[in-house]
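Got a structure here, written out as C-alpha cells. Questions coming.
The other protein chains are all here in position, but one chain of the complex has been omitted.
Chain IDs A, B and C follow the sequence of writing; residue 1 opens each chain.
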Amino acid sequence: MEPVRLGMVGGGTGAFIGAVHRIAARMDGHFTLVAGALSSDPDRSRESTVALGLDPARSYDSFAEMAEAESQREDGIEAVSIVTPNHLHAPAATEFLKRGIHVICDKPLTATLPEAEALEQAARASSAQFILTHNYTGYPMVRQARAMVARGDLGQLRLVHVAYLQNWMTEAVEAQGSKQAEWRTDPARAGAGGALGDIGTHAHNLAGFITGQQVESLAADIQSFVPGRKLDDNAHVLLRFAGGMRGTLMCSQIAPGQENGLSVKVFGDKGGLEWFQEHPNELWFTPHGEPTRRLSRMGAGAEQVAIDASRVPPGHPEGYLEAFANIYADTAAMLRSGVSDAVLPGIADGIAGMRFVTACVASSENNSAWTQP
Amino acid sequence: MEPVRLGMVGGGTGAFIGAVHRIAARMDGHFTLVAGALSSDPDRSRESTVALGLDPARSYDSFAEMAEAESQREDGIEAVSIVTPNHLHAPAATEFLKRGIHVICDKPLTATLPEAEALEQAARASSAQFILTHNYTGYPMVRQARAMVARGDLGQLRLVHVAYLQNWMTEAVEAQGSKQAEWRTDPARAGAGGALGDIGTHAHNLAGFITGQQVESLAADIQSFVPGRKLDDNAHVLLRFAGGMRGTLMCSQIAPGQENGLSVKVFGDKGGLEWFQEHPNELWFTPHGEPTRRLSRMGAGAEQVAIDASRVPPGHPEGYLEAFANIYADTAAMLRSGVSDAVLPGIADGIAGMRFVTACVASSENNSAWTQP
Amino acid sequence: MEPVRLGMVGGGTGAFIGAVHRIAARMDGHFTLVAGALSSDPDRSRESTVALGLDPARSYDSFAEMAEAESQREDGIEAVSIVTPNHLHAPAATEFLKRGIHVICDKPLTATLPEAEALEQAARASSAQFILTHNYTGYPMVRQARAMVARGDLGQLRLVHVAYLQNWMTEAVEAQGSKQAEWRTDPARAGAGGALGDIGTHAHNLAGFITGQQVESLAADIQSFVPGRKLDDNAHVLLRFAGGMRGTLMCSQIAPGQENGLSVKVFGDKGGLEWFQEHPNELWFTPHGEPTRRLSRMGAGAEQVAIDASRVPPGHPEGYLEAFANIYADTAAMLRSGVSDAVLPGIADGIAGMRFVTACVASSENNSAWTQP
Partner (left out) sequence: MEPVRLGMVGGGTGAFIGAVHRIAARMDGHFTLVAGALSSDPDRSRESTVALGLDPARSYDSFAEMAEAESQREDGIEAVSIVTPNHLHAPAATEFLKRGIHVICDKPLTATLPEAEALEQAARASSAQFILTHNYTGYPMVRQARAMVARGDLGQLRLVHVAYLQNWMTEAVEAQGSKQAEWRTDPARAGAGGALGDIGTHAHNLAGFITGQQVESLAADIQSFVPGRKLDDNAHVLLRFAGGMRGTLMCSQIAPGQENGLSVKVFGDKGGLEWFQEHPNELWFTPHGEPTRRLSRMGAGAEQVAIDASRVPPGHPEGYLEAFANIYADTAAMLRSGVSDAVLPGIADGIAGMRFVTACVASSENNSAWTQP
C-alpha cells in the first residue's frame, strides 16, 4: 500500500498533540508527512518544518496558503492533520475539504456549535473524508467492548458510568506559562467548554461508541474551581439515553492523583464491563452470576476487532500511541480502499460532541434542568 | 472493663445483619448477649435463642415485652441491638429509649422521615445513647481519611465522588425467595428508598463523615430497572455542599460484577484521596505535585485514629467485621466511660440520611430539580 | 454448642499473637477463656489476667502449675492455647497433652527437630487433640484453591511458587527494643530458623496444603543480612516434590515495602491459580486457553469449603482474624463432635515444618546441596 501523503496544520515544536499525530501517522508506515503549516508564527513554523526534516519549500505560513499550493501540486498532500487550538479547526478544515483533501482533525470538532454545523455542511459538500481523532476508540479493548455490547453479551443495557479525571490544572497553570493550559482556558480559542470540551467530549464519545446509544437528555452541574478561570474545570452530568439506559459522566482537570483517569463501566441485565484507560490492555467482563473475567488484548476470548487493532501478542502492552495509530491506520485503509469505515469517528461524532458541550453549559446555566443535546 | 449486657431485636437464624452484629459485639469481648426478641414469629424466635445459647427465659415474643421485662431485672440488658427491617426501627427503639436502655440501631434510621423525626424526639428525651451502625465509618482507613481531611492535608475541598454499586438484585430475586430482597423492595417495610435507603445512605454518610461537610442541595435521577420492582434499584445524584464543594453519588443494586463496590474519592486544592471498600486496608493519597502514596492500615504514615481502630499489624488484612466491631467497641467504651464519642454515628446522622433519601425521591419526582435535604 | 473452656500459655499484655488467638477464639463464640499463665513473669501474668477479666484464682505462675490445677477442676479447661516463643511450645504442650487437655499451639512446632519428635510422641500417647495454628489455611480462598487442585481443575501440577516477604526486620530492630524481634533472632528461643521458622514454615505449609504434595528434596541458600543477626532473615529455596512438581520458596523479613507479602502461584498442565494474602478474598484462576477469572469469597464459582469458612457475603472483606478464627471454629467443632477434621493442621504438619527448616539450614551449610527434609 502506497503511503498517504500527509500535511499538518499546527503542531510546531513543543506542541503535545501534534507530535502524537506524527508518531501515530508514522507507526505503521501508511503515511508520509510532506508538508506543514506548523505554526501561526512563520519563523517558528519554518524552524519546526526543518526540525522534522520536511522540504522547506513545503513549509507554509498559513493553512490557506498550504491548501492552495498543495492542491496544485501533482504530488500534493492527499490528507491533512489539523492539530491547532479548537477555534481554528473549522476554518482550516474548510479550506482543505473544499479542495478535496481529506481531513484528520483533532477534537473537539470546533469551538462553537454554529461553527460545527457550518463545518458539517462543508464536509457534506466535499468529496473528501473527515476523520475526528477520538483516539480512545482506537484501543483494541474499547473496540472489543463495543463488539460485545453489540452482540448482546450484556443483555439490555441499563447503565453507563463514564469518568475522565485529570489533575494537571489543579492550580492556575494557565497563569504560570503553560501554553497547553492557556488556550484551553480561553473561551476565544477553546470555545464554550473547558474540561467539557477537552476531555468531556472524549468521555461522551466513548460512552456512545461502546453502548451504541446516544444521549437523549442531560442535566449538568459545571464548575470552575480555580479562581479566575473562565471556563469549566469540572463537570458532573446525569444522562438519559433514548433506549432507556441511564448514565453519569464526570470530567475534571483538578483532581489530584488522577493523571489521565478515563474509565467506562457499562451494566446490562445480563452482564457488566469495566475498562480503565491507564491499564488499557485489560477489559473486565462479568456475565451476571459468573465470576469476573479479565479479558486481555489478543488473549483468550479476544474479539476479532481487538485482534485486528493489535500489533503484538498478549502481555506485551500496547498503549496510547498504538490506539492513536489505529485511527490513522484505519484512515489510510479507508482512503486506499475507497470503502468507508463504520468504526472511524467522523463529522457526526463531532457534531454530537459539540451538542453535548453546548447542552451541558445550557443545563448548568438553567439550574441543571434536563436539556436535549 | 465489665462487658455490656446486650439484647437483640430481630436477627433470628438466617438473617444476615443480625449475625454480623453478634460477631461485631463479641469480637473484642466488650458485650455479652443475654436476651433477644429475635423474630416476630415466636417459634422462630425461641429456636433462634436456643441456637445462640441464650437463657430461654430471656427469649421474648416481642420487643415491647423484652423492653418491659428487661428493664425490671437487676441484671437486665444495658443496651439493645435493633436489626429488623426498617419500619420496625422506630417503634422498637422508642420502647428501649424510654426505659433508659441504650440503642444500637441498624441503618437506615427508619422507613420514613416523620418516623425519624419522632424517634429523634424520643432519643432527645432519653438518658440513653443512640448509635446508628453506619459501619463503614468503623474502617481504620476511613477514619484516617477523615483525620487527614480535617488537618488540611487536601487543602480546601472541591469534590467528593462516592459510589456504592452492587449486583445482587440484577434480577427479580425478591420474587425468587430472597427474604433479604423481599423486604428491601417492599415500601411498607423499607420505606421510600430501595437502593437509596439500603446503601445510598451509607454512601451519603461516608461522604459526610470523611469530608466533614453536609449536602446543601441535591439533584437526583432514580430508577427502578427490574420490571415490577416498587422501589428504586439505582440512583444518580448530583451534590452541592455548604462550603462550595460539589459531588456525585451513585448507588446501584443491579450492576453485574459489583459485589459490594463502595468507593470514595475526595479532591481538594492540595491533594486527593481514594478508598475502595473491597480493599479496605489501603488508602491512596496524592499530595498535589507528588507521587501517589499507598497508605496502609498500621503501616508507615498511619494516623493515630487508624492505629486505635486496628487489631493486627500492617499486611494482615482486617475487614468488614472488624470495622463493624469498631462501632461496637467504641460504643462500649462510651457507655463505660460515660463520655460521648464524637466519632460514633448517631441520631443526627440517621436524620440526615432520611432527609437525603426523601430529598432524592422528591427531586427525582420533580424532574431532578435541585432540592434541599 | 457449649463453648469450649480455654486456657492460654503466654500472650500477656503487649504480645501480638496472644491477642490474635483470643480474638480468634472469641469471634464465633465457641470458646470461653477461663484460665491463663500469660507470662513467665508472675506479676505481669497476674496483671494480664486481670486486664482480660479472668478469675484471678485461675491466673497461674507457670504452665506446669496451670496444667496440674486445671486438670483437677471439674470446670477445668478443656483446651489450651500455647502462644509463647518457640522453645517453650514443646515443654508446655507436653504438660497438657499428658493430662488429656487439647492443645492449640502456635507455629513453628518447636525450636528444634528433636523437640518436635519428642512432642510428636507425646501427642500420639495422648487422648487429646493437637492443633497447629497454620492460620493461613483458614482463609476461605486458600481452602478453595486446595479443593480446586484436588478436583483436578489445574490438571497435573507442574509448579508451585510461594513467597513470604516482610519488611519489619530490615534494620536491627532486635537491638532497638522490639520484643517480637528479640526472641525471633535468638537461637535459644527461636531455634535453628529465623525467617525460615517464623514465616518460611507458613509458606512451606501453604504450598503443601494447596497442592497436596510434600517436598521431597530442597536446595537452600539462606542469609543473614543485618549485621550481628544470628539467624537467617532471608532464604531462597528450590523445591522438588514427590510427584514431579517443582517449586521455589522465598522468605524474607528485610524486604522494604513488603508488609505481609505471602503469595502462592500454582501451575498445572490445565490451569493456574494465584493468591495474595494481602487481598485474601480473591483467587485468580486461569483454565489454560481461557480468560483469567477473579474468584471471590462467597461469589459466583465459590466452592463449598470456601462458603463454609465464610461469615459475610461477597464484597464484604474478611481478613486475617476471620481466617484465624476458622482454625478455632473448626477445632471447636471437632472437639464437640469427636470427629477428626482432615483440614486442620496438626502435629504432622508441625514435624514437616521442622524438617523443612532443618533441611534448609543443612542444605545451605552444605553449599545448597539437594537435601531431603
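By our rule, contacts are C-beta pairs under 8 Å (C-beta built on N, C-alpha and C of every residue); 3 or more make two chains touch, one makes a residue touch a chain.
Since this is a predicted model, take the numbers as computed values, not measurements.
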Residue of C:A219, C:L262 or C:A300 in touch with the missing chain, whole complex considered: C:A219
Sole residue of A:L6, A:V20 or A:C360 that reaches the chain not shown, by the stated touch rule: A:V20
Contact set of chain B toward the excluded chain (per top definition): 285, 289-296, 299-301
Interface with the unshown chain - residue positions in chain C: 154, 158-159, 161, 163, 167, 170-171, 219, 221, 223, 225, 234, 236, 238, 240, 246-248, 250, 252, 254-258, 265, 267-274, 284-288, 292, 367-370
Where the unshown chain meets chain A, residue by residue: 1-3, 16, 19-20, 22-23, 26-29, 53, 166, 168, 258-261, 277-281, 296, 299, 311-322
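Everything that follows uses one rule, which is that only the chains that are shown with their structure count from here on.
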Most widely separated chain from chain B, with each centre as the mean of CA atoms: A
Euclidean distance of C-alpha centroids - chain A vs chain B, Å: 42
Distance between the centres, which are taken as Cα means, of chain C and chain A, whole angstrom: 55
Touching two or more other chains - residues of chain A: 285, 292
